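Yeah, one chain of the complex is gone here, protein chain that is, but the others are all in their spots.
Letters A, B and C name the chains as they come in the text, with residue numbers starting at 1 for each one.
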Amino acid sequence: MLERLYRSLYRIRRLEEAFARVYPTDKIKSPIHLSIGQEAVSVGVCAALRLDDVVFGTYRGHALYLAKGGDMKAMAAELYGKATGCTRGKGGSMHLISTEVGMMGASAVVGTTIANAVGYAYALQYQGRDALVASFFGDGGSEEGVFAESLNFAALKCLPILFICENNGYAIHTSQERRQGRPDICARARAYGIPAERIEHNDVLYLFERTRTVAAKIRAGGGPHFFEVMTYRWREHVGPNNDFHLGYRTEDEATPWIEADQVTRLGAMLLPERREQIQEEVEAEVEAALVFAEESPEPEPAELYTDVL
Amino acid sequence: MLERLYRSLYRIRRLEEAFARVYPTDKIKSPIHLSIGQEAVSVGVCAALRLDDVVFGTYRGHALYLAKGGDMKAMAAELYGKATGCTRGKGGSMHLISTEVGMMGASAVVGTTIANAVGYAYALQYQGRDALVASFFGDGGSEEGVFAESLNFAALKCLPILFICENNGYAIHTSQERRQGRPDICARARAYGIPAERIEHNDVLYLFERTRTVAAKIRAGGGPHFFEVMTYRWREHVGPNNDFHLGYRTEDEATPWIEADQVTRLGAMLLPERREQIQEEVEAEVEAALVFAEESPEPEPAELYTDVL
Amino acid sequence: MPPSVIRASAKRPTRATPSERTLSYVDAIREATDQEMARDPSVLVFGLDVDDPKAIQGTTRGLLEKYGPSRVFGTPLSEDAMTGTAIGMALAGLRPIHVHIRMDFLMLAMNQLINVAAKSRYMYGGKVSIPLVVRSMIGKSWGQGAQHSQGLYSFFMHVPGLQVVAPTTPYDAKGCLIAAIRDDNPVLYVEHRILHFQNGPVPAHTYTVTPGRARITAVGQDVTLVGISQMQSECLKARLYLEEIGIQAEVIDPIWLSPLDIDTIVRSVEKTGRLLVVDNGWVCCGAAAEIIAQVAERLQGHCSFRMRRMGFAPVTCPTAPSLERLYYPDSRTIAAAARDLVEGTKTGWMPRERSELNSFIFKGPF
Partner (left out) sequence: MPPSVIRASAKRPTRATPSERTLSYVDAIREATDQEMARDPSVLVFGLDVDDPKAIQGTTRGLLEKYGPSRVFGTPLSEDAMTGTAIGMALAGLRPIHVHIRMDFLMLAMNQLINVAAKSRYMYGGKVSIPLVVRSMIGKSWGQGAQHSQGLYSFFMHVPGLQVVAPTTPYDAKGCLIAAIRDDNPVLYVEHRILHFQNGPVPAHTYTVTPGRARITAVGQDVTLVGISQMQSECLKARLYLEEIGIQAEVIDPIWLSPLDIDTIVRSVEKTGRLLVVDNGWVCCGAAAEIIAQVAERLQGHCSFRMRRMGFAPVTCPTAPSLERLYYPDSRTIAAAARDLVEGTKTGWMPRERSELNSFIFKGPF
């Protein structure tokens, strides 16, 4: 499992870094909201899920798509605007989907997929399946009305859903304290009747363990559960760069997060030769994905009019 | 004060009953969401407010309009669709307003005025006035996303606002338990950082006392406060009749509320001669309001096009 | 074409298929829902108050008892999330019918409808589809006023990825609802509280009324009246007033507003040379604007015609009956406008009211 977690973390990290490197060449013609620093959240949860479990995410969805098992080539091609992309060049970085692995979508409008996830969970319950839904969103997402409405309905119907608030402390450049009268997202979940716990330090192993335990309860009909996972975004909100010069946050604030980097942490737990082997495999995979993206054809003009209805 | 409270309760009760009596004649061409049984909530709070304090309510706003001091004639005329109505025949029963006494509006879309009240409170704070806003809404209103969003912002900005959830146990014919995973509205308010208390038994005196205390705190900059007032609607959701035959609630459930009727309770606390005098005055006032409404002219056709912009 | 499927078509102009049976519009909706739920376990119906004693004017009556609370349920007052929930269900293969007792309340659901439902199929590259039906009702009279009276369907006509239907007869109410439920993409199904009280022939079997086909509801050669939603009834009555003065109006019910059958309207205008579109909403950027614009585009250069739009007065809906009367077009003002179009001048004529043609009067509380 350690190896699996490490590989998953490392794949995300390296692909994101590759995107950041390529970005100045303008080959990627899409905004990118990088997951660097936050990989552990998607990885920890998804490693404890089954293929037939379903996830919903946000425009910051690269990590989630990959962690749930989405195809790296199709994702890279999507960012390059190619016909081989996971949405055939129609959705871009912010609307990744992979129906094959249960990544059921991502939205550029904050908060929207929370309700979609709840609806999917309703369907699972109705269909008598023992799969569950994991709904990922940011700390900012918890301020949208749809968050409160969705949680209430999920609790009311005792739905098989795990809510994961990726609390990176900021919505763009505004800190949680400047947006929330009582900056305690778990308290909100509990108010709507959902057991909630805060998971500190971006801890991928603890998150994995807790998800395993909680997922079993949810499958057994225990109803919704809520994780607030404390994490940190290393790069700028959108784009490939650092942004400490903007002044809304300090490098000091970032330091402990970077020191507790889960990629490094898990890497250190592996035998060096295994680690290196995984790294090599991932580097090759990333390289291949970028080549695939670059060499893939653009969508045909006629594609403009397909799949409207 | 007892007399004032009694008069206020009695005025509302008798006007509502008069509307119910008149309704089958079709003179009132407007839906009516009667306040009968719930008068105490508006009366208890408004009696502790000042003229320059401001209230916002809902389509079930007859009691609030009167309790805040709104003109009875203008209200009756409004229900009759007359030019002398408080909105000159344009808003009807669901959109009562009286800017003179700080009744700043009511909406037929559940939840909407909560946010408007918060905005008004922001303006009061900004203008450095020591007035406050009281925002009235139903238990159903607490399920709309705008409720959560509004409470968060009010707490964040420490606004001078008192939220009053009139919990009559139902949204139309659906009980609170069938709509809320955790039917504890105070818990929601607290989650957003607002001190909240539940006031039982529709108790007008207790509510008046608590409002006095709390209003002073709010004026002193103490920030928002939340009341959940337990009350009961005696008549059907909309219209003049009883509705126990519908089967969604029982007469047994209603009995304790009717026995604890605040109009009767406060009446019993007065000297009989004072009570009767108030009653006589109110009967005359109600009678005069209906006559005024009936005799008032309809709006001129040209009115259709005024006050659009 | 399987025998159970009857298609509305410009070629079957006047009437719906004759049927022994008469049903109300309400019961037609109820029956369509019932039959589709019986046929397909993935069909669910939910929304505020669908399971309460009033059962949305009866349109959902009996469904809870028959299909149970997991397929028929009331919801919290949370239009935004419940719309998102419906979309999530659809993503999982269900066919939700989400009911709103007022179209005005859709304003709380716009984000999910416009930004998610309309776009999912396209922006996910065809990997998903959203077979969602959104039922919503337009109110009128008895002081429903500003926030309970709007006909905002043009918003949904504007956005690719959505379909809009506004049936006016019990026959179409049933056939369009079944078509909407079976459609793999979102359909906004527009009802009108006044139309709920209509009765008419409705076959007992299931059938669909095909998207994108208008119906000629009365043949004439002097002027084309296109009446949308409840204005269809007013147009049919206006036609009777016009007959008195020897004007033969052709009346068209577009039924589906998106996709819109402009061909049928264009052909009629080619014949009559006059087009009066009577909308059940405001005209600016409304369905009537679109119809006038499309006909003008199509006929430019080879056929000139006279045209006019009618709709709600360009104000908020007032509650006083004396003002509300002036707010809506009605059979007499429509007839008057149609005559002026035919004569090419303002005649000042207004038909004498015939009480037997009076609109159904809706009485409160609601």
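One rule holds in what follows: a contact is a pair of C-beta atoms (placed from the backbone, for glycine too) under 8 Å apart; a residue touches a chain by one contact, two chains touch by 3 or more.
Worth saying up front: this structure is predicted, and the values here are computed from it rather than measured.
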Touching partners, among the displayed chains, of the absent chain: A, B, C
Selected residue (touches chain absent from view) among A:Arg60, A:Lys73, A:His95 or A:Arg210: A:His95
Options B:Glu177, B:Glu294 or B:Asp307, residue touching the unrepresented chain: B:Asp307
Absent-chain contact - pick from B:Ala115, B:Val238 or B:Leu266: B:Ala115
Chain C, residues in touch with the chain not shown (by the definition above): 80, 104-105, 107-108, 110-111, 113-115, 118-119, 122-123, 145-147, 150, 152, 154-155, 157-161, 258, 281-282, 284-290, 292-293, 296-297, 300-301, 304-309, 314-316, 318, 344
Those residues of chain B which, in the complete complex, touch the missing chain: 54, 56, 85-91, 95, 97, 99, 104-105, 107, 109, 112-127, 145-146, 149-150, 152-153, 156, 306-309
Touch residues of chain A, complete complex, unshown partner: 23, 26, 28-32, 81-83, 85, 89-95, 107-111, 140-141, 143-145, 171-174, 178-180, 236, 238-240, 246-248, 298-299, 301, 303-305, 308
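The rule is simple: only the chains that are shown with their structure count from here on.
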Inter-centroid spacing, chain C versus chain B (mean Cα positions, whole Å): 36
Mean-CA-position distance for chain C and chain A (Å): 42
Contacts with 2+ other chains: residues of chain A: 145-146, 149, 152-153, 156
Touching two or more other chains - residue numbers and ranges from chain C: 75-76, 78, 80-81
